[in-house]
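One protein chain is absent from this view; the other protein chains keep their places.
Now for chain A:
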Amino acid sequence: MASKPGAATSTYSPKIVARTRPPIFKDSDLDWTRPDGRGFHQCRPALLQTGAVSSASGSAYAEFGNTKVIVSVFGPRESKKAMVYSDVGRLNCNVSYTTFASPSAGQGTDHKEYSSMLHKALEGVIMTETFPKTTVDVFALVLESGGSDLPVVISCASLALVDAGIMMYDLITAVSVSCIGKSLMIDPVTEEEGCEDGSFTMTCMPSRYEITQLTITGEWTTPNINEAMQLCLDACSKLGEIMRDCLKQAASASDE
């Protein structure tokens, strides 16, 4: 699946923000090491590649550590359900998992919650007035779940939309942060997500510096939220650059 034109592996770790207050306990962060040996503010290497599925209008494959995702975009095409006339296009999203996506196993099923969150994250960025009466379908399949699945699906979906030539205001990038004890961990893996006290997921348009979706769950203190916001914004804009590079490479490869 690797080594195709348009493949790029790079990290998008944010710069470490200086804490406003000195920590009360020295080296308080160091009582915990991450399962994959990363630093707390270090993201997993991101491999992105467009054009993974030939039969789709546009598609992308993303591999962030063990999280592997394929997103296909179909359309704009005729709306299937007999729906009333609409001046603007419709967006239809679906996220599903393979049966072997996680080791605990189970039935590979549609993930309704992620489907609707993907829809909400994307709807603000797509210029739906450019495809009236029709539908754009965004389908994601999580091949392997290794943590931070939804942010990876969202970023990958925005690449697939670009690959399909759907008009958008900006790229969409998403990054999540887990809060465990006093520490914030960016781009958490499954084990970290399992024992987190709170999670923070931000979806933003990196060039416009605007947020399309922000989900905060669990226990958070205001300074932690501020720090998480800074971390996510920085990581999002860096991820945006990586995605832009991936698209440039794919475009120059197709020109040749």
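Everything that follows uses one rule, which is that a contact is a pair of C-beta atoms (placed from the backbone, for glycine too) under 8 Å apart; a residue touches a chain by one contact, two chains touch by 3 or more; residues count from 1.
As a working rule, contacts and distances are computed from a predicted model.
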item: Chain not displayed: protein name in its UniProt record ("Ribosomal RNA-processing protein 43", "Ras-related protein RABB1c", "Ribonuclease H2 subunit B" or "Vacuolar protein-sorting-associated protein 36"); value: "Ribosomal RNA-processing protein 43"
item: Sole contact to the chain not displayed, among A:Asn94, A:Thr134 or A:Ser183; value: A:Asn94
item: Sole contact to the chain not displayed, among A:Leu141, A:Leu161 or A:Cys246; value: A:Leu141
item: Residues belonging to chain A that touch the chain removed from view; value: 1, 52-56, 59, 66, 70-72, 74, 77, 80, 94, 96, 98-103, 105, 108, 110, 137, 139-141, 143-144
